[in-house]
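With one protein chain withheld, the remaining protein chains of the complex are depicted in position.
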Amino acid sequence: MSEEIPYAEHAEAIRRLMAEYGRLLDLKDAPGWAALFAPDGEWIGGERYGVIAGRAALAAFVEREFAATPPCVHIFGSIAITMRGRDATAWSRWMLIEQRENGGESDTGLRIAIAGSYSDIIVPTPEGWRFKRREVTADLPAGL
Amino acid sequence: MSEEIPYAEHAEAIRRLMAEYGRLLDLKDAPGWAALFAPDGEWIGGERYGVIAGRAALAAFVEREFAATPPCVHIFGSIAITMRGRDATAWSRWMLIEQRENGGESDTGLRIAIAGSYSDIIVPTPEGWRFKRREVTADLPAGL
Partner (left out) sequence: MSEEIPYAEHAEAIRRLMAEYGRLLDLKDAPGWAALFAPDGEWIGGERYGVIAGRAALAAFVEREFAATPPCVHIFGSIAITMRGRDATAWSRWMLIEQRENGGESDTGLRIAIAGSYSDIIVPTPEGWRFKRREVTADLPAGL
């Protein structure tokens, strides 16, 4: 972290990075989303997805997993950022809203598909703050 | 943006403005909600609602559209704020929880009615930071 730029501006830039992560994923903009990671950045998705490393693999992952899915919206809450001098860590909550079949007149068809958490290491790069490592859990539905 | 007040306090004031937007809308406090806009502020709601400009029109809009609706809660996530010197821009996610008919024993009756985004221009005024322009999208249900 540059000594010259104040703490608050860095924290704000990290919040923008996180919002962009959801915005671009919901737009299914695979290369735009992959560019939010450092060139050697990793998305870690547990037993189901394993480790996806590097922007080319990240973009291909989104193409493969999300491009054909129905419209969706990610909502993030409770972002806890810790600045550590040269990098930052963060923990945050996410939930995914999907459009499913309509269950009747009183139903919008919108469902919470999954809810979980992100544990991140975020680093400053010449392009700005980027994800070095984003570890994803899916906590609900339990046993997914 | 005043040079004397640090960056962080401005960003925090903008987050308070955004939270108030949801709090007052859920309370159906039309004049209170309208006062969160600059006197010439605009709420832009696409083809469905068009442009609502000025506090009197904004308050009337909320009275007309929200006063008689069932209890609701707005949840905002992923706020990305960019300070630009004399004003600020922001992008954020919103979702609206409504109470509908209960679908049975395992159902609370709470539904996600809509989810979308806000794109804002926010300006400092003698009353504090206020919305100059808030453009609203409803992304889900798709094709609303």
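Which chain is which? They are A and B, in the order written, and residues in each are numbered from 1.
By our rule, contacts are C-beta pairs under 8 Å (C-beta built on N, C-alpha and C of every residue); 3 or more make two chains touch, one makes a residue touch a chain.
Small disclaimer: the values here were computed from a predicted structure and weren't measured.
J.: Could you tell which one of A:6, A:39 or A:128 touches the chain left off the display?
T.: If we include the chain that is not displayed, A:6 is the one touching it.
J.: Identify the residues of chain A touching the omitted chain, counting contacts across the whole complex.
T.: Interface with the chain not displayed, on the chain A side: 6-8, 11, 75, 77-83, 91-93, 95, 100-101, 103, 111-117, 139-142.
J.: What does the interface between chain B and the hidden chain look like in terms of residue numbers?
T.: 6-9, 12, 15-16, 18-20, 22-23, 26, 70-77, 97, 99, 103, 106-112
Heads up, the rule we're going with is that only the chains that are shown with their structure count from here on.
J.: Could you please state the distance in Å, as a whole number, between where the Cα atoms of chain A are centred and where those of chain B are centred?
T.: Computed value for the inter-centroid distance: 23 Å.
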